[in-house]
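Missing here: one protein chain of the complex. Every other protein chain is in place.
Going in written order, the chains are labelled A, B and C, and every chain counts its residues from 1.
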Amino acid sequence: MSDVYIIGVDMIQFGRFPERNVANIGAEAALLALDDAGLSIQDMQALYCGNLGQANAMVGQRILQEIGQTGVPVVNCANACATGATAFREAWMSIKADVNDLVLAVGVEQMGKGLLGGGGGGKGIPKEGLLGSATMPAVFAEAGMEHARKYGTTFEQFAKVSVKNHHHSTMNPKAMYQIETPLDTVMNAEMISYPNTKLMCSVNVDGSAAAVLASEKKTKELGLMDRAVRVRASVLTSDPWQERDLVMPDVNTCTRNAAKQAYEMAGVGPEDIDLVELHDCFATAEILHYENLGLCKDGEAGRMIDEGATALGGKVPVNCSGGLLSKGHPLGATGIANIFEVSTHLRGNAGARQVDGAKIGLTHVIGLGSACAIHILEKAA
Amino acid sequence: MSDVYIIGVDMIQFGRFPERNVANIGAEAALLALDDAGLSIQDMQALYCGNLGQANAMVGQRILQEIGQTGVPVVNCANACATGATAFREAWMSIKADVNDLVLAVGVEQMGKGLLGGGGGGKGIPKEGLLGSATMPAVFAEAGMEHARKYGTTFEQFAKVSVKNHHHSTMNPKAMYQIETPLDTVMNAEMISYPNTKLMCSVNVDGSAAAVLASEKKTKELGLMDRAVRVRASVLTSDPWQERDLVMPDVNTCTRNAAKQAYEMAGVGPEDIDLVELHDCFATAEILHYENLGLCKDGEAGRMIDEGATALGGKVPVNCSGGLLSKGHPLGATGIANIFEVSTHLRGNAGARQVDGAKIGLTHVIGLGSACAIHILEKAA
Amino acid sequence: MAKETKTGKPLPAVPFLKLPEDGEPYLEGHKCKACGAVYLGERSVCAKCSARDQIEPTRLSDKGKLYAYSIVHRSFPGIEVPYVSAIVDLDGGGTVKGNLINVAADPAEIPFDMPVEVVYKDALGRKDKDGNSYVSYFFQPAG
Partner (left out) sequence: MAKETKTGKPLPAVPFLKLPEDGEPYLEGHKCKACGAVYLGERSVCAKCSARDQIEPTRLSDKGKLYAYSIVHRSFPGIEVPYVSAIVDLDGGGTVKGNLINVAADPAEIPFDMPVEVVYKDALGRKDKDGNSYVSYFFQPAG
């Protein structure tokens, strides 16, 4: 079966746009991606839209109402933090199925404020702070502490992830924040849930990102192979049963399963990956995923961050965009935004943060509940 | 490319289950469909879930948590009243793409009570009853009156749709209501929005339906071809721009576009269709769709209902299940429930309401905003 | 909105209803110069032809014809019924939905293509949470 290519991809600068609506924010990225491909919405045969906050509000169709109501099939997907990547993958699937040649995938989110998770509802009395914490910073803190119990990972090592990603963001004009945060600043920031301080939590922002996908035939026909990015693997998993599931969301197993399948599908290994955008929703999470994605052996993630192997210029730069910690994390947009980041490097357009000679990159998102998506992308020409 | 088959399909009896949760209701249909195929959730390679009310709440994954947390990819889709059909179609797509062999599609909904639409929110003052009505009965009444203006369709003709569908439901043990409603009962029921009386509005119910889809190779391998139903066409459309769009949702054009594409994909015409499950969300809507689906020429829908051509025993029986008007309309489940109905006839298992010798059937749903899905199904062996 | 509250002047029920300081109320459309599509409300890209930055405001006519309608007998709590929910094609372009008033709530009395005119009045006494009054538009048989 022939390959699928990304021929246009872009994102808006993440920020806060309370006066706009979600379709309008999504439409902006859609137009940017179409412009990047030199195509019009009138050329698209389908739209796959990822949005979480208004998942039942026909956001995809409303994006078409903003930019061109062409009558094509629209699918709205929701999959926690893997929402955008799921929409992208379904778009990819529709080309693999030979149903479409040219498809637009959009991820968009307009976020509320404050802590995610733990809201409760339900009957009886509120459980937050009574039966532990269900807030996201605490949940990912506990996941980090599981790593600490196994391998002695330290607060300082977790904090270094934020230092690195914030540093990367200073080279990314599309990041929400572009501010250096030295180690002592990160470690002395307000403690939210030990070991995650405020600067080790991803940023709630509004945002959108979009990609134009094309079949091999159409990519050639349009003469766009020189700027195309080949989708070498597209994998989605949920979490298989684990004994602590009910009280401790497992972000590891579904990531490991997805990584294994993705490397197999792409016919490459972790050693072939030139850069990674992974789901650093909290600093603790990034450490786990070094091992989950096979970037190092189990137990070596702490050393990896200590040695700068995942910083720009290191062995395998991770989250050159600034990551969710600094670029921001608009849930439904995140999956496509990291596809934008990796594609931009593969095309050699990443400016100051360019990973030299990047040929193959990997994107990873994971949403609790659970959905993990991994894409392996390669420069086409 | 080889065909895709439905090898298991079922639904729960629609009703009201306020004490259950949406995942639990969906799980019940999933198990029924798996049992129908003689397979286990452990055999499934992916789950596509359609749910509207909790579209961002990982309903698909929660269904797996109820019946078997296998780690397979789960995609949650939302597309108004085409939600279930969209999930089914994405499942179909994943087999067409040769990514999967065996996939489960589940549609489920736990509804609130009362009128849909027109809720408002927004700034300033409520608009309902000030700038006309945005309630669904009124919107579909207006769509019916557009037909009346063109062809002189009468209140009585619209009412006859309900008489027919309620009659059909008396033969369907899975319908929410199974009650005969003579013409005078329908016409004298409380007027909701002229010309739709209370008995001409679909029933808000909870419900779920599920289907197991398989590749041709897998269907043969499992020896299930004798009970399989071939998916001859799977089409999704949104509404192309129309001049009255902003104030009058157009359910016709997207249905006509979808029907044209579906007949083309299946290589059949309306004259080949033995039965139809179409989106009778209101009695007025069914009349429009006779013409939209090409079951008769434009302007002949009124005569068609008068002559009983769409009643069981007529030329092309429509909504043998009782339709949304009597079986009930759990939004996310509806699309797969009508695939169940048509499949059941194709397999010759529809009991008292069986359409004799049914070989090819068509299912249709349309959600405002808009998404229209059509599937053409055929007995495999 | 705080500013308007202070003036005490009624506000428009929808943004496309304009209440000029020195003139009669009117409905405003937005028209695509490229393809002629008419919208209610501002926008930058045309949903019909996808042209960008071609949309201009245009004053819609106060005359039109009844295209379709429903007589609403059940609505949300507190809303007076029956009323006629009407879709009107305005002369010269633009389709608008609103209440059709000064007719009997009887289909026999409401012929399709009936000429109607747009009238502007208080929004049925509805006020927002700040106590502001609103002006809305209505249709009535053309006199």
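The criterion applied here is as follows: a residue touches a chain if its C-beta (ideal position, glycine included) is under 8 Å from a C-beta of that chain, and two chains touch if they have at least 3 such contacts.
Quick caveat, the model's predicted, so the values are computed rather than measured.
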Note = Shown chains in contact with the undisplayed one are A, B
Request  = Touching the absent chain in the whole complex: find that residue among B:64, B:141 or B:161.
outcome  = B:64
Ask   = Which of A:19, A:243 or A:271 touches the chain that is not shown?
value = A:243
Key: Chain not shown: contacting residue from A:18, A:124 or A:223   = A:124
Note = Touching the unshown chain, chain A contributes residues 115, 118, 123-133, 135, 137-138, 141-143, 145-146, 148-149, 155, 190-196, 241, 243-248
Message = What does the interface between chain B and the hidden chain look like in terms of residue numbers?
response = 27, 31, 40-42, 64-69
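Quick note on the criterion: only the chains that are shown with their structure count from here on.
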Centre-to-centre distance between chain C and chain B (centres being mean Cα positions), rounded to whole Å = 34
Ask   = Using CA atom averages as chain centres, what separation in Å is found between chain A and chain C?
value = 44
Request  = Name the residues of chain B that each touch 2 or more other chains.
outcome  = 241, 245
Residues of chain C whose C-beta touches two or more other chains = 47-48
